[in-house]
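A single protein chain has been removed from this complex, and every other one stays in its place.
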Amino acid sequence: MDDVVLVYKEKPELNAPIMIEGLPGVGNVGKLAAEHLVDQLKAVKFVEIFSKYFPPQVLVSDSGVIKLVSNEMYYVKRPDAENDLVILVGDYQGLTSDGQYELSDRTMRMAQDLGVKMTFTLGGYGLGKLIEKPRVLGAVTEEALVEEMKTHGVTFSKGEPGSGIVGASGLLLGLGKVMGMRCVCLMGETSGYFVDPKAAQAVLEVLSKILKMKLDYKDLEDKAQQIDMLTSKLKESEPPSEPRKEDLGYIG
Amino acid sequence: MDDVVLVYKEKPELNAPIMIEGLPGVGNVGKLAAEHLVDQLKAVKFVEIFSKYFPPQVLVSDSGVIKLVSNEMYYVKRPDAENDLVILVGDYQGLTSDGQYELSDRTMRMAQDLGVKMTFTLGGYGLGKLIEKPRVLGAVTEEALVEEMKTHGVTFSKGEPGSGIVGASGLLLGLGKVMGMRCVCLMGETSGYFVDPKAAQAVLEVLSKILKMKLDYKDLEDKAQQIDMLTSKLKESEPPSEPRKEDLGYIG
Amino acid sequence: MDDVVLVYKEKPELNAPIMIEGLPGVGNVGKLAAEHLVDQLKAVKFVEIFSKYFPPQVLVSDSGVIKLVSNEMYYVKRPDAENDLVILVGDYQGLTSDGQYELSDRTMRMAQDLGVKMTFTLGGYGLGKLIEKPRVLGAVTEEALVEEMKTHGVTFSKGEPGSGIVGASGLLLGLGKVMGMRCVCLMGETSGYFVDPKAAQAVLEVLSKILKMKLDYKDLEDKAQQIDMLTSKLKESEPPSEPRKEDLGYIG
Partner (left out) sequence: MDDVVLVYKEKPELNAPIMIEGLPGVGNVGKLAAEHLVDQLKAVKFVEIFSKYFPPQVLVSDSGVIKLVSNEMYYVKRPDAENDLVILVGDYQGLTSDGQYELSDRTMRMAQDLGVKMTFTLGGYGLGKLIEKPRVLGAVTEEALVEEMKTHGVTFSKGEPGSGIVGASGLLLGLGKVMGMRCVCLMGETSGYFVDPKAAQAVLEVLSKILKMKLDYKDLEDKAQQIDMLTSKLKESEPPSEPRKEDLGYIG
């Protein structure tokens, strides 16, 4: 079996495409954001990526039909914009270090074949505490992109993230840089305790400015409200060992 | 050394064969069921599958003769039925994720070479509690199979199994679907605490209806009785910290 | 780098050679026995086996000179006997399951090239308790060897070892059987708590009968005495929480 198996439904011709990646990770911020993009932009799936670096697992739909875990690429044609889009989403990242490298390398070579010259990876920046207004932190492959991204509201903060970026969102930049591709990682601040639609929205608000897209955030806002209700209930249901009204107010 | 080594005793010519898989897993339900089939149908072993993805281990027979751990395929000629059978049993599943993929991929390609167009994988669905009458849950590779399986008593229940199916029973379906093969996973409900011949029997009762086979369940019933006696003794031997007559009644 | 690297010092011509393996394992019984053979028979090293399946480690001699961890093969010419000998010893077994397979497969193919038709693997059978007179248990690749080995004092006991044999001593038999080689595993009973020269001697006493060799056991007996003194001291130094004179008598 090949390490990575590609099943193409279509080989699209794209106009100066920009790639956007959002795979599972901290707070599932990247995955939520990228899947929201797929929905909003009515993106078209064109290739499924299977691999022995994913877990040996199938998912089962409500009706009982299975699906082998995979990553998937979608495209969006934007006749009125400068760039078409390629969106990478999926069920899992590679399980092992070398699996991560193999999958990210393959992804980047697929992107090159599609004519991609610029990539945005989306992820969460875990703070380990609840926050009200998530900032969007950036990391880039070349100095010139720092100023460009700042003008769109991306925060560059010395020492954040201190330990670098682990996983696909970082590795795609790392390998992209070696290949000479321009790449930006956008990280929405998140507690990391729950899936975080609020952080995903923050990331998309920045990305939509950069790519001149109009997005509706109703779905993400609904999800965020559900999570808020859930976490509030959790707080209530556990008898407080110490009084901490301020803490509860902080969750908001 | 090749990753997977096949030692053929015979290359059978089979009539529209259907493959049935039962490897070790939750409650050993699949393995018990498939081995019972091999016994009952006097299936003939035709290939041994060795692999470096299995543990580096030999088993020792009562007389002292060793056997390298393996998977094995048997065939059953059924001149009076529409389909001959291929049965896959074995000592272990692959130890690692990529081992699981390599072994399942190889199995499916062997099945294709034999002319297999339909596969049933047998397994347990672990509930984490004792149950009296195990249902048989299903998962399939295409919508049309759902209704077909329901007519034979297979249960399709939204959200079960919630986390998908991990291991060979799921992966064979996943890879089968990519190859265009029709596949069904039959999962007998089980506590998962012991090997569970009762769940294996439930699975076989459904499978025998689908494949129009007559099976005798004496052996499985005997094993089930032994397990019941053992678990009853365990219950008795531990002094009850709280009275729980209802619980004991529930075990049946 | 090749997975396994062979550095030959010599390619010996051997007369109907029999291979003997003794690598680190339970109680280091196999390693102790095989190294004692190398010493006693003045065996000649002819090949070093390096591999990325061993730990990334060098050993340092008393004078400060390093040696990359390895396995090694020695030969013994026996002009007056029916069979020359090949002895496999080493610092480690393979670290991973697939490493075990790769190394054992390579070993067996090297043995075949040397003309080996029969292999003895030496190991310990861990009992988890101290014993006075270790038996030597056997496992073989074909029925006929059972009776042959019994005449030399090897014990075949139903259900022992119950879980099969894990590691090189078992795997060499498993792969040997697939290749059609006759193989015997000799396991000296040991507590498994310490390195166990007494169990190694028991194994060699059986093996020397089979191969018609005369061995001196002075070195092993000295080592056994040292271990005995050490374990006695350990017993004395720990204040007994409960009186257990009988226990101490039992250690002997």
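Residue numbering begins at 1 within each chain, and the chains themselves are lettered A, B and C in the order written.
Everything that follows uses one rule, which is that a residue touches a chain if its C-beta (ideal position, glycine included) is under 8 Å from a C-beta of that chain, and two chains touch if they have at least 3 such contacts.
The structure displayed is predicted, hence computed values, not measured ones.
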item	value
Visible chains that the absent chain touches, using the contact criterion stated earlier	A, C
Contact partner of the left-out chain, one of A:V140, A:V195, A:L211 or A:A224	A:V140
Absent-chain interface as seen on chain C, which is shown	1, 5, 7, 50-60, 62-69, 95-96, 99
Chain A residues touching the omitted chain (full complex)	94, 97-98, 100-102, 104-106, 138-143, 146, 156, 158-161, 164-168, 170-171, 173-175, 177-178, 185
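Heads up, the rule we're going with is that only the chains that are shown with their structure count from here on.
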item	value
Chain-level touch network, classified as line, ring, star, complete or other	line
Degree value of the rotation bringing chain A onto chain B, based on Cα positions, nearest 5	90
Label of the chain whose CA centroid is most distant from the centroid of chain A	C
Chain closest to the middle, measuring from C-alpha centroids that were averaged per chain	B
Centre-of-Cα separation between chain C and chain B, whole angstrom	38
Junction residues of chain C - those touching two or more other chains	none
